[in-house]
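The complex appears here without one of its protein chains, the remainder shown in place.
All chains are identified by letter, namely A, B and C, in their written order; residue positions are counted from 1 within each chain.
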């Protein structure tokens, strides 16, 4: 299972799913990896990670059996 | 033109118009007169007088050419 | 600010919505007061609303004037029903539209609060045990 992308992150990456990066298994390292690969994401006012459909803290670990999603600033309503 | 009555005041007096009482020409005397004639009105949490469709203060004068109404506690909504 | 004020036998949320809808407004807040089937646990069969109509309209207009002073509201509707009303019937509708939602909530709650304090409308409740209040 890849990492799910939405909104401006989907547009930046050019795909709605990102292949699971090797050796990344916690939220903080995923964010660091994203900022390195896609530096323009640093301009967003926030970038949250959801693990199994719940907002995750930086120290949360995950594996490639979890559903991981990148959540740029939401703008519903 | 008589004095207009509504709600519990109309029910107490038994009519929707009250004949203009002689020698009554201000709000305070009208209220005194009403409480004497219909003592049960004293039980109401408030009793306001409107002159020409506007709430009137106790010292406001009126004549029998004005539209006077007795306003028991309102309960719309 | 566009204002619609009416007191009549039957009112609907739909007519209020139709009046306030505008592509210039992003936030619409509607309050509907409906007849409850009980008052403090006592079963209610129906209510009767009466009003001093010309003064009620004038007091509603004063509330609209206050709203216009206080907030940047584009549309305001105030509807009140009169006559016999049964549980589930709509007695009052307040609808507000503005570009931003916070003031629409504030204005809508203000209008219903003040309407209940100042507008000469009276309800009489009829209870299932045949008493009335």
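Note that in this section a contact is a pair of C-beta atoms (placed from the backbone, for glycine too) under 8 Å apart; a residue touches a chain by one contact, two chains touch by 3 or more.
Everything quoted here is computed from the prediction, not taken from an experiment.
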Neighbouring shown chains of the undisplayed chain, as defined at the top: A, C
Sole residue of A:6, A:20 or A:33 that reaches the chain not shown, by the stated touch rule: A:6
Considering the whole complex rather than only what is displayed, give the residues of subunit C touching the chain that is not shown. 13-14, 17, 21-38, 87-88, 99, 101-102, 104-105, 108-109, 112
Residue-wise, where is subunit A in contact with the chain that is not depicted? 4, 6-8, 50, 53-55, 69, 71-72, 74-77
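We take it that only the chains that are shown with their structure count from here on.
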Rounded to the nearest Å, the gap between Cα centres of subunit B and subunit C is 26
Where in subunit B do residues touch two or more other chains at once? none
Give the residues of subunit C touching no fewer than two other chains, as numbers and ranges. none
